[in-house]
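Below: one structure in structure tokens.
Yeah, one chain of the complex is gone here, protein chain that is, but the others are all in their spots.
Let's turn to chain A:
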Amino acid sequence: MDSRPEKNTVTLKVGLIGDAQVGKTSLMVKYVENCFDEIYTQTLGVNYMERSINIKSTEITFSIWDLGGEAEFTNMLPLVASDAVAVLFMFDLSRKSTLNSVKDWYRQTRGFNRTAIPFLVGTKYDLFVDLSDDEQEEITRQAKKFARAMNAPLIFCSTSASINIQKIFKIVISKAFDLRLKIPEIGNVGEPILLYQD
């Protein structure tokens, strides 16, 4: 009866925060259900999904909380931020203003949770590559600067083209457990940036 070793469950809460329409819900749905919908649905308040990964006798459960980006939902920020192990600050690579808002989101979130590991995540890489080289350069430079200031890994991803989605959560785990990761970093302008080593 007691022959099989019991399952050890670890739950990691991850918060997704950023301006409206940057693709927070899309990223969550993509990671949990592996599907992508072009149609935009505004998040009213907070969304929540879970995905479990079974590794031998350990089960890691991501509980992903996604906060609606409109200003009126800011009062629900504590719900998403408190107890989170990691917070993904997300911005739209094709809209520079969303990157500038990260500063504000970061400050507010730190007010509720000082221990969560911050991540800076640029979305819609598939649109980003269509921008002019100058624009790409400018945004990449700015994002790197922000990531350094936040002491956060920087990742560019695309939900519709499924680029770097799995890696984001792998890096979350490696940071949460403080374990080394062998994924090569990507740092060149125009490529899907992946910078996470300290």
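Please note the rule applied: a residue touches a chain if its C-beta (ideal position, glycine included) is under 8 Å from a C-beta of that chain, and two chains touch if they have at least 3 such contacts; residues count from 1.
One rule holds for everything that comes next: contacts and distances are computed from a predicted model.
The unshown chain of the complex is recorded in UniProt as "Antagonist of mitotic exit network protein 1", chosen from "Antagonist of mitotic exit network protein 1", "DNA replication complex GINS protein SLD5", "Centromere protein I" or "V-type proton ATPase subunit".
Of the options A:Asn8, A:Gln42 or A:Asn100, the residue whose C-beta touches the omitted chain is A:Asn8.
Those residues of chain A that touch the chain absent from the view are 1-2, 6, 8, 10, 53, 55-58, 60, 126, 129, 158, 161-167, 170, 173-174, 177, 179-183, 192.
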